[in-house]
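Right after this comes chain A.
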Amino acid sequence: MTTKAILLGSALALGALPAMAQDTIKIGAIFPLSGPNAQFGNSSVNGMRLALERMQEETDGIADRVELVVTDVPAPGDAPAATQRLINNDGVVGLIGSFSSSITLAASEITERAQVPMISHSFADQITERGYEYIFQISSKGSAIGAAQLNHAVEIAEAEGVDVSSIAILYEDTSYGTAQAAGIRDAAAEAGIEVAVDQGYPLGISDVSPLINSVRRAEPDIVFPVSYLNDSLLIVRTMRQQGLSTPVVGGAAGYIIPAFKDGLGEFTENVFSVAPANYDYVPEINADYEEAHGTFMPHEALMYGAALQHMITAIEEADSTDPVEIRDAISALEYCDGFASGLPGECIAFDETGATTTGFPIFVQWRGDDIVTVYPPESAREEPIWATAD
Partner candidate 1 sequence: MSEPLLSVSDVTVRFGGLKALNEVAFTVGEGEVIGLIGPNGAGKTTCFSTLVGLNRPKSGSIRFQGQEMVGSKPHRVARAGMTKTFQNTALFPGMTLYDNVLTAALGHEPLAQARETATRCLRDLHMEEAGDLAVEDMTFPQRALGEVARALATSPKLLLLDEVMAALTPAEMDEVIATILRLRDSHGIAFVVVEHHMKAIMKLSERILVLNFGELIASGTPDEISSNPAVIEAYLGAGHDD
Partner candidate 2 sequence: MKRSLLILAVIAIAAILLGLALDPRSYGVRVLCLILMAAALGQAWNIVGGLANQISLGHAAFFGIGAYTSTVLQVQFELTPWIGMPIGAVLAAVAAGAIALPTMRLKGPYFALATLAFGEICRIGAQAMSGVTGGPQGLSVPFYGDSLAMMQFRQPGAYVPLFAALFFLVSAVFAVMSHGRLGYMLRAVRENEEAAEVTGIDTVRIKLTGAIISAACTALVGGLFAQFTFFIDPDTVFSTTEISIRAALIAIVGGVGLLWGPIVGALFVVLVEEFLNSTLSDALPGISPFLFGVALVVIVIARPEGLVSFRHLVTDRFGKKGKEA
């Protein structure tokens, strides 16, 4: 029983830690740094660290006082305690995160009740549709990304004289895949395009042959996979194996990270994907990132870097470390510098629900070791090439 007394005592001590140091302003970052999404969490944090560094070098403002408190949240179940800890023990004035939508949803339940602002780049529509005031979403919603994945592809194809009458949707069955697939499905219905194959599959699938067999039998005009890396590689390879030349238009995640190239080599050439942002808007920042981490800057690094800079600027505007005032400043601010200039729309601003008013999904295409923004035309760096994988 003595052990218990000691343990209980330390629980007390945890709660009684000093609130916050005077001079620094702490911003919390909750990301999956271990577990299955660790890669994405770590690159997001890399992006934020770079964004903070550059801001500290370039400006003389409040950025010098900002400290990033990073915490590992591998699963949504860990999010509430971590969020509460950051708010109450570390005294963060705002939060950034998290890669996965379910972690963001769980964390934002805490930030809402604690009245601390949080900026996220997760896709789920729900995030800003709960009527919450303290959560902001800098990327387009999953349904919009799904719709763009379909509509942009159809526009590009039809501009090349290719008729699209039937498609296949293959999606991993976690939150991200299901939400985005729903967007594609709805957009297809609206456009009067037949969805010939509509298959969810378990994340971690080890053989996608059954999926590709059904694609081969249905002969759709375009395949829309919404997948992470493992499944992306399997889908592209198995299609090649079976000699299927149906164009593949990826759904972000696995299709626009450096590891996609590592797994497929030359076969990535001209693969399309929808994307929330791309590094080719900000080559100079990307060069910094590449120097530090050896790969191009994935979109989550760019987005979260921008989110952090938006929050720091809002703190400066609010001229306060009161989370409620910071929240109002985030909501009012239109931020167009630094990392934000690398986002589609080249600015960050939010409507009253916290959803983005500036962001929109873009299309990228693999060219050599790089991915290049090709659509919509006003954002494109290069022309799209509608080529079937021969």
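In the analysis below, a residue touches a chain if its C-beta (ideal position, glycine included) is under 8 Å from a C-beta of that chain, and two chains touch if they have at least 3 such contacts; residues count from 1.
Behind the choice of candidates: all candidates are chains of the complex that A comes from, given by their letters.
It should be emphasised that the depicted structure is a prediction, and the values quoted were computed from it without experimental measurement.
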| item | value |
| --- | --- |
| Touch-positive candidate for chain A in this complex, from 1 or 2 | 2 |
| Footprint of candidate 2 on chain A - complex, ascending | 3-4, 7-8, 10-16, 33-34, 38, 41-42, 69-72, 74-82, 84-85, 87-89, 101-102, 105-106, 109, 112-114, 124, 126, 130-132, 173-175, 177-179, 202 |
